[in-house]
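Of the protein chains in this complex, all but one are displayed in their positions.
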Amino acid sequence: MSINLAAEVAPATGAASQAWLLLALPALGAAVLLLAGRRRAQGWGHLLGSATVLGAFVYGLVLFFESTGLSPDQRTQDLLLFEWIPVGSLDVDIALRIDPLSLTFVLLITGVGALIHIYSIGYMGHEREDRSRFFAYLNLFIAAMLLLVLGNGFVTLYFGWEGVGLASYLLIGWYQGRGYAATAAKKAFLMNRVGDVGLALAIFLMFKTMGTTSYAGVFEQIGGQSTAVVVAIGLLLLLGACGKSGQFPLQAWLPDAMAGPTPVSALIHAATMVTAGVYLIARSSPIYSLPQAADARLVVMIVGAFTLLLGCVIGCAYDDFKKVLAYSTVSQIGYMMLAVGLGPAGYAFGILHLLTHGFFKAGLFLGAGSVMHGMNDEGDIRRMGGLWKKMPITFATFALGYLALIGFPFLSGYFSKDEIIYAAFGEEGWRGWVFGGAALLGALLTAFYMTRLLVLVFLGKPRWEGLKSEDGKDYHPHESPSTMTIPMIILAFGSVAAGGILATMLPEWLEPSVGAVAEREGLVSHGMVAVMATVAMVIGAGLAYLLFARGEQPVERPQRVSWPVRAARADLYGNHLNEALFAKPGTWLTRALVFVDNRGVDGLVNGIAAGLGGSSGRLRRTQTGFVRSYALSMLGGSILVIAALLMVRFA
Amino acid sequence: MTSTADSWVLWALLAVPLVGAAVTVALRGNDKTAKLAALAFSVVELVLAGVAWSLYDPAGERLQLGTTLDWIPAFGVHIAWGVDGIALVMIAVIALLVPIVIGAGWADRLPEGRTKGGFFALILLEQALTVGVFAATDVFLFYVLFEIMLIPMYFLIGSYGGANRQYAAVKFFLYSFLGGLIMLASVIAAYSLASDTLGQGTFLWEELVPVVSAAPLTTQIWIFFGFFIAFAVKAPLVPVHTWLPDATAEAPMGVAVLLVGILDKVGTFGFLRFLLPMTPDASKELSWLVLLLAAVGVIYGSLLAAGQSDMKRFVAYVSIAHFGFIALGIFAFSTQSLTGSVTYMVNHSIATGMLILVLGMVIFRGGSARIADYGGMAKLTPVLAGMLLIAGLSSMSLPGTNSFISEFLVLIGSFPNAPVHTIIATVGMVLAALYVLWLYQRIMQGPLRGDAIVGAAGGPGAVVAPEVGARKAIADLSGREKLVLAPLVLLVVALGIFPKPVLDTVEPSVAATMCEAGLVDPVQSDEEQAQC
């Protein structure tokens, strides 16, 4: 079937031999901005920050075009920078792998990244003093994310993996004064760390069984490993992917992460970082494509399908603008997971959906940011409505992103999502029906909650009139400055056109990285899937329109609602579960251990000391000072000694 | 007497801090000159350590830069110095930390009637003794220095520490001293083994290793326990760890750095220098015990760190968790895990040293070590907050920081031989993130709160807004403090990105230790089998 992915690694030549520049530019940007301090960099920090990412994007384009000039089997190139951790048989290098998959990501990251940097210039205009630090963190993120996708082994991937986690932590907790932002940042980092344990253990297992952790080495030897090892590695990698990509059961951090500034949500928590899990599985396609890994792949599919429905259901119930989008992200990444779980039939479409999603979700988030920017940072969609008149550009770009997301025919999402649904129906037996059905149901629900969002924010009556925001100001919605609208317009173009353009070219382009797309006979034909998906979309959107566009919508959230809505509002009890299973027992365990350590372990030591002191105190009392009692004890002692001597003598 | 041309370096490394201590104590009448003298001598020591590093040849003999003189010929006791890669990096860490500690303690408030001169003189004395411990290649000399180095530390804690310092100092002393006495029994046993086998007793490490390692298993186990208990107390491993939180909590911050960063490392250094080569069979036989203590220590220390309400005790428990990692790596018996443990010793000194110093700066500002007395400080002191975060990230072994290299090596090297323990320790990674980020959140993030912060702002009923008042009272890092932390930050990042110089220095000595102990790597590439 596919070409042997491991065997064809060429040393980097041409522009690719300087590919370290990709990492160095944003990394230097971050270092300079952090060292310069906020006062010195106030005037130029945002410009430097944007310029480095733009430079990296241009360099990425150069690499891309150079790569397209090569024949497909020469497109996978390795570039050794330096030896990182060489100890004994373990040899970890800082080295880059430049191949179609990583280049695709490089363009996505630097392209969307650059747009969002530019957008942030306007968005962070209110807090000029700290803006350069914000750009430093963004640059740090870009550098780490590029390392993640460019590294040529699992350890360098892990380096970038934790690096983006750090950047994400710093940016979620950007509003240091708000307690919940700090908590959300910590939660994000911790849940990611849980996933990282999986990734780390996968790396350890690779080293134990194969003696290497580089892609080339692992992919070459993985075929010879036992089923148990392959499945274990597959599941451990999946755990890592679940953490980073907000998949069940580690999804709870992503909605909370919306506490960060909106450009951060767009870049990190929608377009790039959270898709790293999908990248990981696509990158490990030589592992997952093995017949031994079928069980692991099934688990990936189950996780993906379950998460995509979970995200949709919860998304229907939320009233917070960004959290609805966050759950939408959870759900869309579920689609991607499902796709890459399908194996050779789905890798390319998972990546395709990832790219189109990168465009329209980033655009949607920027739209959300634009709305909130004009509405005193208000996030409650019940307090909005009728905003299309006040923010026409935002509305237009948001609507295009919305149409792309719900899979409106011939926009981006239509191509990518339908391919996934089609591929899911292509599984054998019950799996085809279950996964295909789940994906189709997801499409219906997606249309429902997104329509609800659009209607409540932009259409209907302006419910915000006469209300005041939390800080007591009136709402004066207004269109955002051009540094913010231009990136939105560009992304809207992407939402419209990217799917159509990429759908034909991407599978072939990615072939050297993830193998060829496996064609197979599906349960339903391609055309049929398109019809079914469109019908599902129309039903979902129509239902939402009927429910929310007609009549008055209350400004206050209705409290007397049915059980499913209550469950969805409570994140389907995901947080309760975490709380009950980990947080509470952990807290009790910690308290108990502190007690044991103070009273038990240390108590034992202090107890011995106190015991010695106390018994000496008692013994001291026998020293009465009466000479005659000493004499008596001497006498008694002598008698004892003599008795003992006699006993020994005559026994 | 034998010595090599370069052996002067070790003598100088021993002599400079001793002379420095004498000069500093003589100048103690004038704070300023005494401080400058101490700093100057410690910088000279740092330069000397650099010279030693450059003279050391990783591919060369097992012990280098050595001298052997007779001390008590009747008992085969020598004054013998020499370093391998492991001892060398530790000496380098000592030389690095002492000037930083002196810089950090520049403006500390000392208890009534104590002078900076006396304080710094004791620190220099401690430096000389610890260099001696790491450089000693005569087991008896090692034992003597191992015990003597308690004395300056006893006074550093007991005379310059916090309110409960006497209790902490006595506890520290008794724990270490008891452990040391048990070790003495093993030292003597090793000597008598040598006099039985060789016909003439000796304490020289190089001569003892072949003798003791050839002893029957039961004998080895007795000798093992003697050494092990002493080193486990020193390291410290759970359950003989409770002296460390008290000592750290009461010691002045700089002394806490020396205690956690250097003195404790003697324990894990002892595992490598004495247990593995001298009692290889017993080490293998009892590795399950040490691995168990190590894995328990990682989780136990992490959970307790999360449960502490006092910053200094927090650091102590963080260290206990980290020592669990180090012990795990040493007794998982692979080149990677052992190298990881040695680099962990270095990186832990840097990372935890930085953490202690930064927390010391927080405490210096707020006047309290209780975490609950702080909150939202990042607003007032952004640079300090950044430093705390960097130190914390290194403590939780984030890739890109120095500690990641060592923790990764320990775990990946331990996994083949001790998978269960490694998995448990890997869970410790999550807990590490928890305790570090939670501490950071409580001190730095959120709204301004806590007695120390609000108190500095003039109390709850103050006329000015709390933020304005606190901003006046609580300043960000001074130039001196930045200068003190800068080398640490630099090392945290540099050793995280490019650890090769340290790895290359350490690895040959680790390989030699593995050979002495008869250990074979579980994962080997084809070309490097059977190197012994």
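Order of writing sets the chain letters: A and B. Residues in each chain are counted from 1.
The rule we apply is simple: contacts are C-beta pairs under 8 Å (C-beta built on N, C-alpha and C of every residue); 3 or more make two chains touch, one makes a residue touch a chain.
We adopt the following convention: contacts and distances are computed from a predicted model.
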item: Among "Spermidine/putrescine import ATP-binding protein PotA", "ABC transporter permease", "NADH-quinone oxidoreductase subunit K" or "Acyl-CoA/acyl-ACP dehydrogenase", the UniProt name of the subunit that does not appear here; value: "NADH-quinone oxidoreductase subunit K"
item: Among shown chains, those touching the left-out chain; value: A
item: Sole contact to the chain not displayed, among A:Trp430, A:Phe626 or A:Phe650; value: A:Phe626
item: Sites on chain A contacted by the missing partner chain, in the whole complex; value: 620-621, 623-628, 631-632, 635
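Following the convention adopted for this analysis, only the chains that are shown with their structure count from here on.
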item: Footprint of chain A on chain B - complex, ascending; value: 171, 238-239, 241-242, 300, 303-304, 306-308, 334-336, 339-340, 376, 378-379, 382, 386, 393, 398-400, 404-405, 408-409, 411-413, 415-416, 419, 422-423, 426-427, 429-430, 433-434, 437-438, 441, 444-447, 497-500, 503, 507, 511, 521-525, 528
item: Touching residues (chain side chain A, partner chain B) in the complex; value: 34, 38, 82-90, 94, 155, 158-159, 161-163, 166, 169, 173, 176-179, 181-183, 185-186, 189-190, 193-194, 196-197, 200-201, 203-205, 207-208, 211, 586, 589-591, 593-594, 597, 601-602, 605
